[in-house]
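Note that one protein chain of the assembly has been removed; the remaining protein chains are unaltered in position.
Residue numbering begins at 1 within each chain, and the chains themselves are lettered A, B and C in the order written.
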Amino acid sequence: MTALGHLINGARVDRQGRSQDLYNPSTGEVKGQVSLASKATVEEAIAAAQAAFPAWRNTPPAKRARVMFRFKQLLEEHAEEIVRLIGEEHGKISHDAQGELARGIENVEYACGAPELLKGEHSKNTGPGIDSWSEHQPLGVVAGITPFNFPAMVPLWMYPMAIACGNTFVLKPSERDPTSALFIAELALEAGLPAGVLNVVNGDKEAVDTLLDDARVQAVSFVGSTPIAEYIYSRASANGKRCQALGGAKNHAIVMPDADMENVVNSLTGAAFGSSGERCMALSVAVAVGDEAADTLIAKMQESMATLKVGPFSDKSNDFGPVITKAHQEKVCGYIASAAEQGATLVVDGRDVQVEGYEGGFYVGGTLIDNVTPEMTCYREEIFGPVLLVMRVDSMEEAMRLIDEHEYGNGTCIYTRDGEAARYFSDNILVGMVGINVPLPVPVSYHSFGGWKRSLFGDLSAYGPDAVRFYTRRKTVTQRWPSAGVREGVQFSFPS
Amino acid sequence: MTALGHLINGARVDRQGRSQDLYNPSTGEVKGQVSLASKATVEEAIAAAQAAFPAWRNTPPAKRARVMFRFKQLLEEHAEEIVRLIGEEHGKISHDAQGELARGIENVEYACGAPELLKGEHSKNTGPGIDSWSEHQPLGVVAGITPFNFPAMVPLWMYPMAIACGNTFVLKPSERDPTSALFIAELALEAGLPAGVLNVVNGDKEAVDTLLDDARVQAVSFVGSTPIAEYIYSRASANGKRCQALGGAKNHAIVMPDADMENVVNSLTGAAFGSSGERCMALSVAVAVGDEAADTLIAKMQESMATLKVGPFSDKSNDFGPVITKAHQEKVCGYIASAAEQGATLVVDGRDVQVEGYEGGFYVGGTLIDNVTPEMTCYREEIFGPVLLVMRVDSMEEAMRLIDEHEYGNGTCIYTRDGEAARYFSDNILVGMVGINVPLPVPVSYHSFGGWKRSLFGDLSAYGPDAVRFYTRRKTVTQRWPSAGVREGVQFSFPS
Amino acid sequence: MTALGHLINGARVDRQGRSQDLYNPSTGEVKGQVSLASKATVEEAIAAAQAAFPAWRNTPPAKRARVMFRFKQLLEEHAEEIVRLIGEEHGKISHDAQGELARGIENVEYACGAPELLKGEHSKNTGPGIDSWSEHQPLGVVAGITPFNFPAMVPLWMYPMAIACGNTFVLKPSERDPTSALFIAELALEAGLPAGVLNVVNGDKEAVDTLLDDARVQAVSFVGSTPIAEYIYSRASANGKRCQALGGAKNHAIVMPDADMENVVNSLTGAAFGSSGERCMALSVAVAVGDEAADTLIAKMQESMATLKVGPFSDKSNDFGPVITKAHQEKVCGYIASAAEQGATLVVDGRDVQVEGYEGGFYVGGTLIDNVTPEMTCYREEIFGPVLLVMRVDSMEEAMRLIDEHEYGNGTCIYTRDGEAARYFSDNILVGMVGINVPLPVPVSYHSFGGWKRSLFGDLSAYGPDAVRFYTRRKTVTQRWPSAGVREGVQFSFPS
Partner (left out) sequence: MTALGHLINGARVDRQGRSQDLYNPSTGEVKGQVSLASKATVEEAIAAAQAAFPAWRNTPPAKRARVMFRFKQLLEEHAEEIVRLIGEEHGKISHDAQGELARGIENVEYACGAPELLKGEHSKNTGPGIDSWSEHQPLGVVAGITPFNFPAMVPLWMYPMAIACGNTFVLKPSERDPTSALFIAELALEAGLPAGVLNVVNGDKEAVDTLLDDARVQAVSFVGSTPIAEYIYSRASANGKRCQALGGAKNHAIVMPDADMENVVNSLTGAAFGSSGERCMALSVAVAVGDEAADTLIAKMQESMATLKVGPFSDKSNDFGPVITKAHQEKVCGYIASAAEQGATLVVDGRDVQVEGYEGGFYVGGTLIDNVTPEMTCYREEIFGPVLLVMRVDSMEEAMRLIDEHEYGNGTCIYTRDGEAARYFSDNILVGMVGINVPLPVPVSYHSFGGWKRSLFGDLSAYGPDAVRFYTRRKTVTQRWPSAGVREGVQFSFPS
């Protein structure tokens, strides 16, 4: 069995060396191996990207965008295969993987607009006979380091726009489910990217550190957990690189007494348990305002959860699949246990879920925990599993205080019919992405994705308009054409 | 003699403690003292800013901008006094200080446009019945740390926009010439800023480190030398703060054979020696393409420099004044000496300049050095004095290679009449601010200021449009109002 | 008694000829006379504007904006005098005139941002080695024709931005209350506009037609009644001019059953009767959904109206003043009479209002009419008086249908607490300016003002971002610098 290698300078290569197992989490079985790039291999990829940069930078933006148009088309044509590759290694059900891919494709669509998005600002007569304009020039080689939970989508948040802006790219996907990313990158080459413009290296910390330290890499985009994000950000920054590092989350939904409770339950069920809760935008805490709302919520959630179907990715009738690894399955179950120990009420306990024929899979069933309080471990940390916590408060202000005091500030939402409540909430809450009756307020591809507090390190958000700014460097030109024959006096003062 | 204190929560205060001397560099005499804030004093300022934030954040942008309109008016009314304060501590001649102030006021003018600049993006129907929009919300308390060479202007690059965006501010001006900054900040309060919105602390490393470490400070803007910029950037970044840190420069002008040589000499004389060369945009290296251009340049520069008049700030007929300190005077002279030792030709040597009646002043005369080569100390380092180096190359490509290989990338310019040369240069040169026949390509206030390479640490440039992005945080709201009575199905997949 | 003349080429002039009386509507007395410009006089103003154009066009935008900064300052310093001039000829109470002036000044503030607003779009490499950019160049001489009801504000909607964009201007204010406009224009000159950049001609149809027909006038902005707006638009358009012509209105407020009725009554009272209803954004129709809402509304409005105080402009305790002319007073009373005749219920009848000591003034008291139906004259036409009509419907849909079927589409609002109702209303209603719990949804100066249907003729709205587009013409430059020595092949095909 050959290990999954790398994509460097337009070709699949393997440079031998270290490797590790790839699992199918639906069965719990090893399905293959992935190479772990050495420093030298990563440097080979960086060198390829560096070599490809000058010509790609000078390719007109409209021609670069045209590659993205073809790339979108190829992604659509190969959607079924991509969905299968995602499912095999990540475990998510096909309808969910399709959603992921569709969101990824939307980022490619946005990158097709590069000629518009790259426009600089032109000012006539900034002084007498002087014009100035700004250009958004590409940086050079940029790197992306992406997580297991959206193996296809998160890379597509990054390199389509980076490349459309004129940069060249080295991607290091998650070593747990890298196959779809590699497959998709090959489609990008097929769409017309010159060799070296997009490279993929599989690897672990050695690869990551090489990307963080190599002087040729101008910028790093990262999505993952907060401790790693912080590490990435501070190391890349210390090396003088531009960096954006997205970390963890604990997303709360406030359920107001006037909320439409059917809608709350329907949307929360999907937002909490979809993709087994392994989403940085998963809704993992419901904060009910008033016991009446809380009791209704608990009752209806129990009812809704009774029909939840957990199982392997290959069966479309399942609502969600396994978690990513055995270790993670145990960690999630540990959080559930701790909740009970620390005094919360386990309303629905998903720890003992059995999936017939897939007993080795890493399954955790949908779990509902009531009476959670702020000091509990299950609340303080990100669980990243199909677990919904319910907290009870007396007022909207109290609910908002809870959210503001949590270390993360990725997403949040409120359920209400009241315009005033919605506006007060969205204005004041210390969270970057806010939903009003929208449980997963993931911005569409033409807005940008970014949490606050310890959910994002860096100035600029991911994808959308901010990506154009992140992947380009401002150059300002000031131009004057002196009249032949006309002489200006010496000027010692600072021009006013 | 009382030491110059701080401006905290709307009032001038002094908290005793450490202080240091303030000099008048034109005479070399001590003119007073400045307090050096302790950690506790800086924390007091931060606390005042923090307390002022909620109300200021909720003040409509148009009302915040209206304070800026009044501020501009007050700055104009007090221009003469400000110019004098600058001159006394910095030494620059009044025409030059007026230019500095005028550029500062332009940044206030730009901040008057905050209501326009703060507009977010609104999208109807990002999904069926779903709307999304972005808001640029203020960060909270932000800090600015500014250099001696533009004591009035650089603070005005920062806080007018920061404050117009809804933040509150703590400024630490240079401890060598802080008086004008303090005076100007009082005008901002007089213009209508509520107490605590703008605070000024004088100090040294203790004050700086407090600003870098205090968790309440959300962002730091810095302008100074590259080693300090790097320190500021990495410490602020490691503390999870947003940071932009502008460092040193070595700005080259390419003199093409087709350049209008009168214009070159006139504009270079001002750009090299104005403000004694103590500008991060000073033109300190002229790269002549071809010996004919070089010889003409040297001859005409000598002639032009013969009439240069150096002396105290108080005499308007002077072209430029002293450098900032005795130590800096010695350092500049050391660079000149090293050039001669390392083989360059001292065409005009300004080391022995005598200013009658001001023998104690820190003067260095205009200096012209020919035959400079890349390995010389005077070329590798930033001199920050009235010294113009001339280098000789055979082609425009060679000149560009010199520039690209230097560690700094702040500003540069080319002198030519040829459209092709201008376009090739501005497109390819690895420098952030480019002039075509413009020796000091400082962007106007409605563009942004930012160098490349080791001249700027951070993603976003100073002032102009980038400042709006630096001083605000993106929040994206996604809103849906469910139809009463209409129920949506449970959705487990990631929405596509 | 000298007639009020014109402001041409920097000086007050009178060219004799026709004139007409100016009234003080608070007393009903003649207060002076205004000259009516002949064709020759208007052409003199156009010629002055034409002569001033080349130099003004080449003045850097930042310097043009600086005149606007000074203009704002002068307007604030002379506010009291302007308010009095407005009151004497228009009759509005000082607090109302102050509001008008403040909104006018906001447009000057917006024009101060011209350097930012005039930025064009710059694209690098639109083809290999080809760059393109757009410039927003001024048009030349533009004209403004303004109505009596906002004698100070509407001219300030127009010329500050037109002039900041580099145009020169001829204003023809209303001949009923021209004094404040003339006074304000003189302040603009005092602020630094060169002679000829802003000219004011008083006059009637002869002046208007001259402006519409003269080939040197590039664009016309108009605000007034719909029949005149239509005339202006078609004549200017037929003459090849750019034109925006704002006409009449009939602004409806929907009062939903869940509305906060105290707020409704408070805000409606001001919006319906303020400035005697002589505002194109006056709220003149309240559409109550359900009889309960209607009955409450009527009862509370009656109560609120009992304390309304009508009287001369000079007494600040008055809520509103007279209407503009005797003829208009009679016309408004005629509408009230017709309502009664056609079957509506006169709840409060303002026809017989008596103002002691001002018996000759053109007063109409606040009037409330219930049970109005769509075919009534008082509903079909714009009354422009202190008359609030109440209509009763059974559903929000029915209320919206009423609004959509009316010929005007200027402003509208809804009172509700419900997010869904607000969004459905604002999305679907065929009206250009929509308020949610805001009775007068006049956009702030940094958005644009424009009705739909027969309330606006033209593509672009007044003031705000649209004004920049209206007062400039796009020029697109495509630039390539061929390499010396490199030859391109003949190209017969359309470049792709």
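By definition in this document, contacts are C-beta pairs under 8 Å (C-beta built on N, C-alpha and C of every residue); 3 or more make two chains touch, one makes a residue touch a chain.
Remember, predicted model here, so these are calculated numbers, not experimental data.
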item: Among C:Asn9, C:Ser132, C:Asn202 or C:Asn251, residue touching the chain not depicted; value: C:Ser132
item: Of C:Glu81, C:Glu262 or C:Glu341, the residue in touch with the unshown chain; value: C:Glu262
item: Contact partner of the left-out chain, one of A:Val34, A:Cys112 or A:Leu139; value: A:Cys112
item: Omitted-chain contact residue, chosen from A:Glu230, A:Glu381 or A:Asp427; value: A:Asp427
item: Omitted-chain contact residue, chosen from C:Pro25, C:Pro61, C:Gly361 or C:Gly450; value: C:Gly450
item: Identified contact with the non-displayed chain, of A:Asp131, A:Glu382 or A:Asp466; value: A:Asp131
item: Absent chain, residues of chain B that touch it; value: 58-62, 115, 118-128, 133-135, 137, 416-420, 422, 436
item: Residue ranges of chain A at the interface with the undisplayed chain; value: 62, 65-66, 69, 72-73, 106, 109-110, 112-113, 115-117, 119, 124, 129, 131, 418-420, 422-424, 427, 444, 446, 479, 481-484
item: Hidden partner interface residues of chain C, rising order; value: 93, 95-96, 98-100, 102-103, 121, 123, 126-127, 130, 132, 134, 153, 230, 233-234, 237-238, 240, 242, 260, 262-263, 266-267, 269-270, 273-275, 279, 304, 319-320, 417, 422, 426, 431-438, 440-444, 446-450, 452, 454, 457-461, 465-466, 469-470, 473-482, 484, 487-496
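Assume only the chains that are shown with their structure count from here on.
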item: Geometric centre: closest chain by C-alpha means; value: B
item: Inter-chain centre distance, chain A versus chain C - centres from mean C-alpha coordinates, in Å; value: 48
item: Whole-Å gap separating chain A and chain B, where each centre is the average of the chain's CA atoms; value: 36
item: Touching two or more other chains - residues of chain B; value: 422, 444, 446, 479, 481-482, 484
